[in-house]
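My questions will all concern the structure given below.
Yeah, one chain of the complex is gone here, protein chain that is, but the others are all in their spots.
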Amino acid sequence: MPDATLSTPHRFGAIGRLIRGLHLPLNDPFAIAGIAIYTVFILVAIFADQLAPYDPTEILYTADYDLAADRRPGEDGFILGTTSLGRDIFSQLVYGSRAALLIGITAAFMVALIGTIVGLLAGYFGGWVDLVLMRLADIAFGIPFLPFVIVIAAFLDPSIWNVVLAMALVLWRDTGRVIRSQVLTLRTRAYVQAARVCGSSDLKIVFRHIAPNILPLSFLYGSIAIGWAILTEASISFLGFGDPETISWGYMLQDAFASAALSQGAYYWFVPPGLCIILVVVAGFFISRGYEEILFPRLKE
Amino acid sequence: MALVQQIGGRLLQLVFVLWAVATILFLMFRLMPGNPLAAYIDVTFTEEQQLALMAKFGLDRPLWEQYFIYLWNLLHGELGDSFFYRQPVFDRLMVLLPNTLILAFGSLIIAYAFGIIAGSYLAWKRGSVGEQVAIPLVLTTRAMPEFWLGMVLLAVFSFWLGWFPAGGMRSPGAEFDSVGALYTSRDFLAHLVLPIATLAIYSQGLPLLLMRSNMLDVMREDFVTMARIKGLSSFTVVVRHAARNALLPVMTSFAIGVGYQIQGNVVVETVFSWPGIGRELVNAVAASDYPLAQGAFLLIAVVFVLMNFIADMLYGLLDPRVSHA
Partner (left out) sequence: MSEPLLSVRGLKVDYKVDAGTVAAVDDATFTVPSGAIVGLVGESGCGKTTVARALTRIIAGNARISGGEAIFDGRDILRLPEGEMNRLRWRDIAFIPQSAMNSLDPVYRVESQLREVLCQRGGLSKAAARKRSEELFEMVGIEPRRLRDFPHQFSGGMRQRVAIALALALDPKLIIADEPVTALDVIVQRQILDQLKDLQQRLGISVILVTHDISVVAYVCDRIVVMYAGRVAEEGAMRDVLTTPNHPYTMGLCNAFPDLAGAAGTLTPIEGAPPNLLHPPTGCRFAPRCPFALDTCRTTSPGLDDIGHNHPVACHRVGEAEALRAKAAQIETWAMMA
């Protein structure tokens, strides 16, 4: 038995180290609320098929073969009513969480990944690598974000992946700059210098000594990017450049707007998707706030 | 001398970024799949007519030549003609630009005035129940999709209460003698309220949070304590010393805010059918009106980059540690 207890930390060492390396902000009540909100939405997204009573794109009819359009919440058993095309709003809302999380998390992952790599390379190697990468960042900072995503989404095939790609192409800049300056300070630390003197390879120094210290920062910027990505996708879908195959909250809002839901006072149609977006984005803010308090404890006092 | 060098370096960077953005734009519009003239060419056009058109727009030349013609034209403010309006893109955009700027500046001035005061107040009330409620609330306004906020305001104040018009810049049939008469008319101002409110509510969070955290930092500075030891009035301590110092980064964020506002306005202008650059961009892209889309994008980019530049310069101007180095 003693053998088993001894080997446990070894066997889960890599994963355990990764999780500890992320320094999840578990003592900040806001951060916990954020993590809880995410957990709920992730569960809804996973079990969308079980939770949604209908297919979100299915056009529904009543028992008398009447189109079940513009039903109020509760009417004919529709929890949040139906759209003017006779689709179930609640089901759309449930499936919308899938699109939102898929876009948010992949975009955030790409932003954090590109930003971290650029920051590491620029900060560690300096010289012309730094020069080129930072000029690229300058350019990325000069690109108006939303118009860029609109043009890319409109010209390429309308798919959520093009939206994600367009966002990643621009948003890596903030992460890249911050990580770079962090690497610059880390590079001068004694243990990194020591590793250098001992003849460790650049690759080893970057991945063993620098990257682990950068991880929480990447995560902070990733958690901010989730919110940005979801908001951007909503805007793009709202403007009509979204993926017509994917039911997202932005798509629902566009549908409601175009179907005169505002003038009909169909609050049940356009308020819930907005609230869902707010919840997910705010959750990201709360988590990143928790991270900031870990990374920059001065704020806490 | 160092200051001149710094400004010079920043100017060079400005030119470089503008050139890079213009180049990216060129590549985006030329390398996209499909014939850029597809929207322009009528099905009834003959082969010769189509070729003549290609020649007219210079599309029959090699790409690099087209690129230099494009850059040359840009330097002269020549953005081509809109396919749809059959008029110079530049003229069209210049008519729309003031509408966009009115929205951006109007909403930001309100947002910053509110944010600065409320942020200082929350810093002063640090740790109170009010603060505990206000901060998540402010974060919530930052998390709203702007267009959704616009939709809710429209549904409530326009369709339900009927207080304000539902969109556009003036009522149908309303005519004005001059642009000035339009911008000062009751009708125009009534149309302005909801879009400005939408943008202001969305924008106040940044100056508010920034002002609050700056105030908290500055209030801990020795010179604020010294001002109290000097027996100066509370007003002098809080406003002349603390707030004046906390305001520095907030003022620079205003310029950056204008840039972000111009590029982010796209959706709000669409919700309120506000005839601005952003909505024009969306319409042009949807209608494949390439010259207009390209011109609108470029104009937004120029304002955006210029505002970032101004923000940098403003910081130097407002902070004597930089301007009197």
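For reference, chains read A and B in written order, and residue numbers begin at 1 within each chain.
Convention: a contact is a pair of C-beta atoms (placed from the backbone, for glycine too) under 8 Å apart; a residue touches a chain by one contact, two chains touch by 3 or more.
This is a predicted model, so every value here is computed, not measured.
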item: Shown chains that the omitted chain touches within the full complex; value: B
item: Touching residue (missing chain; options B:Gln66, B:Ser213 or B:Thr236); value: B:Thr236
item: Contacting the left-out chain in the complete assembly, out of B:Asn245, B:Gln263 or B:Asn308; value: B:Asn245
item: Option from B:Phe68, B:Trp163 or B:Phe223 whose C-beta touches the chain left out; value: B:Phe223
item: For chain B, the residues touching the chain missing from this view; value: 221-223, 225-233, 236, 240-241, 244-245, 248, 319-321, 324
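Criterion: only the chains that are shown with their structure count from here on.
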item: Separation of mean Cα positions, chain B and chain A [Å, integer]; value: 24
item: Contact set on chain B toward chain A in their complex; value: 13, 16-18, 20-21, 24, 28, 32-33, 136, 139-140, 142-149, 151-152, 154-155, 158-160, 166, 213, 216, 262-264, 266-267, 270-271, 278, 281-282, 285-286, 293, 296-297, 300-301, 304-305, 308
item: Chain A to chain B touching residues, read off their complex; value: 30, 135, 138-139, 141-148, 150-152, 154-156, 227, 231, 234-235, 238-241, 250, 253, 256-257, 261-263, 265, 267, 270-271, 273-274, 277-278, 281-282, 285-286, 289, 299, 301
